[in-house]
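For this depiction, one protein chain was excluded, whereas all remaining protein chains were kept in their positions.
Entry: chain A
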Amino acid sequence: MRILVGVKRVIDFAVKVRVKKDGTGVVKDGVNHSMNPFCEIALEEAVQIKERKEKAGKGPVEVVALSIGTQKAQETLRTALAKGADKAIHLEVDAAFEEKLEPIHVARAISKLVETDKYDLIILGKQAIDDDANQTGQMVAGYLNWPQATFASKIEEEDGGTHLKVTREIDGGLDIARVKLPALVTADLRLNTPRYSTLPNIMKAKKKPLEKKALKDLGIDLSLQTEILEVTEPPARQAGGFVDDVPSLVKNLREKGVI
């Protein structure tokens, strides 16, 4: 079995981002970056599937991590290798194009890779915490005409490995879908708890294969369909101050007319 996992390098989730004064984007230089939290969960799931299958003698499983970005995406890929991926693919773009990259380009790139390099399962995060698009996985599935199980919180193998039973987080609760492999799954927060990479594994990761390629050499359409005109800060909210006790809170809320 071969599993492809997409990993994106984003500004760390704990950073309070700042919008650039010129309105062209957010400040990224000198800002702490890390692997998108949902990608970490996707990767962990792939590694757990590998470990489970190999332990049960149903292996081998190869986990391939893919990232699209500048040279710095390789740091994210090394992290993925340290957490258990077997191999990494880096599709390089320059910093200017990285800013403009749309989920459609990532989806086309992944679909293209699948044409030449067979995969049984693709696991992505449900969304990147920078563009908050929540599109790439579904678009990959659309391009490949594969089934999609989005917002997965539990993945179980069925029928000796031809299908997956996926529990999905939906607005009103949970639903369960059965998908035929090859399939596309996107990971929700509650799928698993990602492991930390240990120092020996970080050392070993340096020796694992990392294939480099320019995104433009893939031969996919990279024309832009969405132009960012301006990035601004949301309207600031003023802190209103404190009330002394519950009765004065109620009095204030009644005056405001909200209760």
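Heads up, the rule we're going with is that a residue touches a chain if its C-beta (ideal position, glycine included) is under 8 Å from a C-beta of that chain, and two chains touch if they have at least 3 such contacts; residues count from 1.
Keep this in mind: contacts and distances are computed from a predicted model.
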"N-acetyltransferase domain-containing protein", "Electron transfer flavoprotein subunit alpha", "Proteasome inhibitor PI31 subunit" or "Cytoplasmic tRNA 2-thiolation protein 1" - which is the UniProt name of the missing chain: "Electron transfer flavoprotein subunit alpha"
Full-complex contact with the absent chain, from A:48, A:138 or A:201: A:138
Option touching the unshown chain, where A:95, A:170 or A:203 are the choices: A:170
Touching residues on chain A - with respect to the absent chain: 11, 13-14, 16-17, 19, 25-26, 38, 102-104, 107, 126-127, 129-143, 145-151, 153, 165, 168-180, 188-190, 224-234, 237, 239-243, 245-247, 249-250, 252-253, 256, 258-259
